[in-house]
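A single protein chain has been removed from this complex, and every other one stays in its place.
Right, chain A next:
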């Protein structure tokens, strides 16, 4: 009502709801009909297609997580038989990694935002962008086919010779699914790299780009260079199964460790493919809600590139106990310690962004704080595993399960939810309900810790991962973990419900509800299909709140 006394608890400023309306023309209502979506070249529509599909797969993968935790309530494998349990964790891993985490932020938020943040009309190759979604969908459908036909029980790591000679499940189907989905990821990366190099608006220099763009750029390099190696490894597994070429078979002069090298040459950088875009989200959110330029912009930008670079040279730290030579283990351990440093740099820069800021605590900020805490734990427990002698006791136990869930779920999923809430008003033109979403953020945080903290203790006790049955003395901690998973499940269901609700009933957001500085906030919400009416000319740094203030003052004077 009264706008004269600003509410100091929030920076949200919405247009007067009694008169506000969504813009007459925007990317959602520009064209109608299913075909206008399925054949679209608009990066924003493709982002929405991706958002719907990855959410679908997230909840399928989540259902498997729930089944895993239910089975582990008791020491015996009594809910399901061991082979079914093995299929559960395989499907959980394949779906969550290849169909949710890898595309999560880049394919949805990245697709939607990168062209706008650069001041471009679209990505460099709109048709390849659409193709990449169809490839993703083909990969997803094949995964579902493998699931419906009876499942796969290789584990998401496809370890040879187990996957090549000893299992009779739908390994080839699942392998083909991952092979195809991999190309979707390569195309997205390629599109981002070309767009960032060639399509920046006049004045948008490299060091004026938002850090979200930098981190997606680093992730794109990893996607383009790493994913083909996964494709090779997967093809070799398929060939070994089909015609027995023997590359991984010691009886034919092959080496089973070679598969480990090839697989982790992709799958370790893949961890950074998953986390880097999330780090980009955190930079945007923390800056906006503390009204400050990100502390040490160049350090944060270059730390993303450093992670991408070092990330390629640490793969053998997955193999410390596998009989690699002691000296190569030494080198990979040392490089692993180096790759931990850029992450530490980022955390401290975000913390110091808060210093002297003017901080408010809207939902995206709560998720970002959750990210910082959980990612710190996830990152530092990674140092345990990078430290050679410690790794011997901890690897292949629940400690490593807890570690990567802290990074991937505690880190990445928190960042994804921060980003979804942050840009929801831009994507849909409407606000999500604030108090319910704050509740969801808190519930998620509590549920997450209850689920995964006990697993660190289980891991140090030596409980191996991928066990359908376990010794009874581990039960108490497993029950705690399952209880936490239940809370976590509620935390994830809530956004699905209220975000759906907000599509129709959410408050009209206006162009810039957060008073944020990015180019995407200077245009209408939801944006026009062509994003900008005229090509923007960028004459300010990223996160320049003084520029924004000046601009808003000028607008007021013009209107007045």
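The rule is short, and it goes like this: contacts are C-beta pairs under 8 Å (C-beta built on N, C-alpha and C of every residue); 3 or more make two chains touch, one makes a residue touch a chain; residues count from 1.
As a convention for this text, contacts and distances are computed from a predicted model.
UniProt lists the omitted chain of the complex under the protein name "Cytochrome c oxidase subunit 2" (options: "Molybdenum transport system permease", "Peptide ABC transporter ATP-binding protein", "Na(+)/H(+) antiporter subunit A" or "Cytochrome c oxidase subunit 2"). Contact with the omitted chain, checked across A:80, A:194, A:461 or A:528, is made by A:461.
Touching the missing chain, out of A:112, A:133 or A:297, is residue A:297.
Checked against the full complex, the candidates A:88, A:133, A:315 or A:470 give a single residue touching the omitted chain, namely A:470. Within the complete assembly, A:257 is the residue of A:172, A:231 or A:257 that touches the hidden chain. On the side of chain A, the interface with the absent chain consists of residues 8-11, 77, 82-83, 86, 153, 155, 157, 159, 161-162, 165-167, 250-251, 253, 255-257, 290-293, 295-299, 320-323, 326, 329-330, 333-334, 337-338, 340-341, 344-345, 347-349, 351-352, 354-361, 369, 372-373, 376-377, 380-381, 383-384, 386-393, 395-397, 457, 460-462, 464-477, 545-546, using the contact rule stated above.
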